[in-house]
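Worksheet: one structure, shown below.
The other protein chains are all here in position, but one chain of the complex has been omitted.
Here is chain A:
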């Protein structure tokens, strides 16, 4: 084993080292260029607090919405025998590969004031979605929910379905089985999926700016604030980026247990 590890061939070693440098150097650059002395001043600016709070609230709301809708969808994909499941799965994963800006445009066409559903919402309930915090949450959910669905579906497939048979022989109907057996068994997978989903929602830019706009306090999330700041005040942009980097690292630490630690056991 050790002999194998020692002998990484040069054609693999060099690109691998380059890849590491490529991935890590920008982060180091960010930390190096951070104006540490002015950091407290920048961080305590009200605009930063507002954007950060909006980001955290909307990402959390998007994750909650994704859990509510995505976990049942994952169950349908993993367990049910409905026709066209493969097509369904392909459709669900489209937002994963779709450029987020396109997602934003698509949402606008459906939920905008003149949109398919938006017009009806506007006329019936007087509800306007675009350029509101709701729009931020919807845009983030659109982009992030597939991560949760894929992750939970994987967990469901990996879970031993025979436990569900056991529950049935013990008098538990399908819903009761889902609640009392399936859900607890895949809870770690759901947690991992939720963290991924939340991180993706936190970083959402394209769909948000297209569908929700860029209004401080209501739709200007951290990534939007970073982009805007970069054009006026690069130092502020660096500080905001650093905050997002810190949040991302915290997410990674949360996931580490599952991906680097116990993943083999389950």
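Keep this in mind: a residue touches a chain if its C-beta (ideal position, glycine included) is under 8 Å from a C-beta of that chain, and two chains touch if they have at least 3 such contacts; residues count from 1.
Just so we're on the same page, contacts and distances are computed from a predicted model.
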### Task
Pick, from "Sarcosine oxidase subunit delta", "3-oxoacyl-ACP synthase", "Acyl-CoA dehydrogenase family protein" or "ABC-type quaternary amine transporter", the protein name that UniProt gives for the chain of this complex that is not shown.
"ABC-type quaternary amine transporter"
#### Entry: Residue touching the undisplayed chain, where the options are A:9, A:40, A:84 or A:171
A:171
### Message
Out of A:52, A:107, A:156 or A:185, which residue would touch the omitted chain in the full complex?
### Response
A:185
### Message
Counting contacts across the full complex, list the positions on chain A that touch the omitted chain.
### Response
160, 162-163, 165-173, 176-177, 180-181, 184-185, 187
